[in-house]
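With one protein chain removed, the remaining protein chains of the complex are shown where they sit.
Labels run A, B and C following the written order; every chain starts at residue 1.
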């Protein structure tokens, strides 16, 4: 299994921010977690509000905790809100069930971490996460 | 970036109370938070019930935490209750998604704090918040 | 039993701040709670750090919750830290066992609320609380 290095995490963040600028998005916050759900690197752009660190973390945490991008959690929340509420209690509240959280997989398909992006629409947030994961040479799993 | 002084916070509270008396509203509670979501000043009118401090705080906290007045949170709650539930978990329960929480912005548009008003209808609460912010010389962002 | 009005609470805060200026103290935060332990009024001076609201509240909360000023909690903490820890768990963490929290009593000795002051040394904080309570025409119970 490959490991997610700090170098790779920084590439993901830098590329996600670059994608946000390219698309003209609002100020973003980007969190990268390791396979154990622990923070590896994080950056919050100037102007992004202060709950963004927790939202970015929560999108990534829910993704790596359940092994699928937060888009899958979103779909489940639309159908069974009580299930997501129950899982969120187990996750100590660290779960944000909308798109923008993406599992990072190596060439063999192993989950090596997750990235969470927040600040613009969920769709745009996810596009930035995908750009970052690709730039770092990993596979993205959005949960779609 | 301007700073929200205690003097300005007190002007906001006094003006909000005056507006409430002018409109003949029920007893109000008014909380003013700084840009980090921490309490700067608070007053609860005689006759306002004891959960009002937390409700006033929660309207303001959700507003400054996400960078938009609580009217925006209300709209999101109507569409995606599970999202607001998830963010509320991140906010340790300090989020009240109805109108009456308003972001305080300086002339350059920077968020310098937020005010939360509770005690009457959400619409009336918000009107008092707006009067207070204007009297202190700031711009109001209701999230509308 | 007398009731603690907002007017009285504001007198306590203003007088406490005036006492702090007179003594040349650091920026203070002052919380006034009603007999149920709920916030009535609060002000944080410019320059006081952001955990001060919770510390001021905690000094007052522990005082009114146990019916004696926080000086008594301090003495108990020095002797039986485990007891204060246990009570703090019951109080959801809202208890700060050092001087500066003072019970507000009416002429008949009824506890009508409490004030908590923080920002300088515990001794100085308490002196400001005492000045405020006296100015509002109530009796102070420091727990000594």
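The definition used in the following text is that a contact is a pair of C-beta atoms (placed from the backbone, for glycine too) under 8 Å apart; a residue touches a chain by one contact, two chains touch by 3 or more.
Keep in mind that this is a model prediction, so the values were computed, not measured.
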Q | Selected from A:53, A:101 or A:132 as touching the chain missing from the view | A | A:53
(Q) Going by the contact rule already stated, which one of C:55, C:68, C:103 or C:130 would touch the omitted chain in the full complex? (A) C:55
Q.
One chain is left out of this view; which of C:45, C:98 or C:111 touches it in the full complex?
A. C:98
Q) Just one of A:19, A:40 or A:59 touches the chain that is missing; which is it? A) A:40
**Q.** On subunit A, residues whose C-beta touches the chain left out of the figure
**A.** 3, 5-6, 9-10, 34, 36, 38-46, 50-51, 53
Q. So that we can see where the missing chain sits, which residues of subunit B does it touch?
A. 1, 3, 34-38, 92
Q: Mind listing the subunit C residues that contact the chain we can't see here?
A: 48-51, 54-55, 58, 77-78, 81, 84-85, 88, 93-98
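We take it that only the chains that are shown with their structure count from here on.
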Q) In graph terms, with chains as vertices and touches as edges, which category applies: line, ring, star, complete, or other? A) line
**Q.** Inter-chain centre distance, subunit A versus subunit C - centres from mean C-alpha coordinates, in Å
**A.** 44
Q.
Centroid from C-alpha atoms only, then distance subunit B to subunit C, rounded to Å. What do you get?
A. 26
Q: Indicate the residues of subunit B shared as contacts by at least two other chains.
A: 36
